[in-house]
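A single protein chain has been omitted; all remaining protein chains appear in their positions.
Order of writing sets the chain letters: A and B. Residues in each chain are counted from 1.
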Amino acid sequence: MHIPENYLSPETCAVVGAVMVPVWLMAVKKVREQIPQERLPLLGIGAAFVFLAMMFNIPLPGGTTGHAVGGTLMAILFGPWAACLGISVALLVQAVFFGDGGILAFGANCFNMACVLPFSGYFVYQQLKKRLSSAHSTLFAAGCGAYAGINLAALCAAIEFGIQPLLFTDGAGQALYCPYPFWISIPAMMAGHLTLFGLAEVVFTTAVLAYLRRTNAELLPASTNSLLSTPNAQHSSRSVYALIALLIVGTPLGLLAEGTAWGEWDPEELASQEVQGTALGYTPAGMTHGFDFAALFPDYTVAGLPDAFGYILSAILGAALLIIVFKIASSLIRQPARY
Amino acid sequence: MIKLPDWACHDETYTPDRDRDYYITRSLLRLMLVLQALRQQAGRQQRVSALPGLSCTLLLILSLVLTQHSAYLFAVGAGEAVLLCLLPAKTLRQNLAGALLATAFCTLIVLPALWLGNGQRVLLLPAKTLLTVIALNLLQENFAWHSLTHACRQLHVPGIAIFVLDTTLRYIVLLGEEAAQLLTALKLRSVGHNPHKGRAIGGLLGVLLLRSQQMSLEMYDAMRCRCFTGDYPAPPTRLRLCRCDLLLAALTLGYLYLFLRLEVLP
Partner (left out) sequence: MNDSPDTTTKANEPQLCLQDVCCAYDGVPVLSHLSASISPGETICLTGPNGAGKSTLLKLLNGLIFPEQGTYLFEGTAITASLMRDHRYSKWFHQRVSFLWQNPDTQLFCSTVTEELAFGPIQMGLPSAEVRQRVDDALQALSIAHLRDRAPYSLSGGEKKRVALASLLTMNPAVWTMDEPESFLDAAGRAWLMEFLQALQRAGKTLIMATHDRELLQAFGQHTLALTPASSAQQAG
């Protein structure tokens, strides 16, 4: 769902980016008010979860891949505003260091995955949780929220793709940016997300939630457990780190998926892409002469190292960077002593 | 019976004029920060013994300096990032800020080389700087200095060098505390316009110098009382390895293997 560079026109990027600026400002304000300082580093851990979830590529018949996001999980753990901030930072790390998602398209990616996804997912989760009251209602509500969230986000991305050929074409009628209109992009995106990727998001969200609840981890919000003062806090934080380590070691599984996600092809790949039986046959002009940003480690690989090893190192580095960012943020807030 | 002078029996009416003694406040703050850092430094809880920690760091830095591959730097960076995550938030920020500053300087220095067309390899230098500084910061964040000097002695660094190091560290703390108190006292008594700022600071430094001389003489006497003959032999110690030490050793071996694979075997 990461929209690459030059698939959206700069105008679209500017508009969506402008929408995101007040959202980010509001998110920073809300996080400062709502999240106690000692929970801020945990937000980094949550962002690391999201980062890792997005590294597990799942193949779909037909050659495309996709992944879970974990945005609803974060919204349940920290609230939607904090989730918005955390996912945005994770997306920034992906864009800058690993070239996943464009720099210009950063605003659009954040709008889909850091704004639409957690807020809609959290809304569904809340509504369902209020209506249901059985023992497993929380997990069920979380699963439904995750499914709704990722599909709405995918729909937004598809709309952003689909709007491009309608608005931006050159004299010969060839698209300047993403060449697929609504009637191709929406079914293509939603087919994957309504089935496998949505399922992956549901499984990821509920499995992590269940695991955290069983280990009584400190990541859970104060309302669902009374942990912060329990004696096995040490044990629970260890279990969170263990889960992260497990995810990191498992990331090379994401390499098994050979294809590229829908809408994330390289420009050359795009020209030979077959949709509805015919190849596109040209590379849109906006892509060949577009903005180009050289990420440090494109596609999570390191030149000179085996792919799987590079993938693991990328996972480690990305997760650690996110934790560092939020730890530093927490240190910038003055800490009152406890009496 | 003591009789106070008349003026001392009345309440003072005093309105201060403008004079900002920034020099006191600023030097005081700086000094306090250093002292606090030193105090915290000395109270480190160590999970790994200092000797393996020190040797691994030295090996790592050596390989960092020698390597020609950005892949190796990337691998080391990932490891250091994980270790950085384990630091408390505030020290993490300070260490990272210092390392980034050093990197910025290094980048400035190598920029002309890049401009003259020496290729991308020049850019390895700032990355190496960043990683080396972080490695050293991690070392001093995880080990108290006295344990590091102890480890140095186990590595057969001459005793007199260790002694000078230890003594310097101790004096920085002791004299620093003195200086902080002196500065605070000066600040409390700086109730108006000081026409002779230089004299006040000069007096302060003079007192500090005299105090340090006095302290060193006293320490020499105390050492002579405890049979000091000019020799500074190392106490016998046994190296005890724990699980964390082995983990560290395994990691270092892994990095060395990676280094050799990348550099020696093409």
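Rule of thumb we're sticking to: contacts are C-beta pairs under 8 Å (C-beta built on N, C-alpha and C of every residue); 3 or more make two chains touch, one makes a residue touch a chain.
Bear in mind the structure is a predicted one, so any value in this text is a computation, not a measurement.
Chemist: Out of B:K3, B:H156, B:R226 or B:R243, which touches the unshown chain?
Modeler: Per the contact definition at the top, the residue touching the missing chain is B:K3.
Chemist: Would you mind spotting which of B:S27, B:Q140, B:N194 or B:S212 touches the chain that isn't drawn?
Modeler: Hidden-chain contact among the options goes to B:N194.
Chemist: By the contact definition given up top, give the residues of chain B that touch the hidden chain.
Modeler: Looking at chain B, the ones touching the missing chain are residues 1-5, 7-21, 36, 39, 178, 181-182, 184-195, 199-200, 203-204, 206-207, 210-211.
The rule is simple: only the chains that are shown with their structure count from here on.
Chemist: Between chain A and chain B, what's the gap in Å when you average each chain's C-alpha atoms?
Modeler: 40
Chemist: If we count contacts the way the header does, which residues on chain B are in touch with chain A in the complex?
Modeler: 69-71, 74-75, 77-79, 81-82, 84-85, 87, 89-90, 92-93, 96, 262
Chemist: Where on chain A does chain B make contact in their complex?
Modeler: Residues of chain A touching chain B: 41, 297, 302-305, 310, 313-314, 316-317, 320-321, 323-324, 327-328, 330-332.
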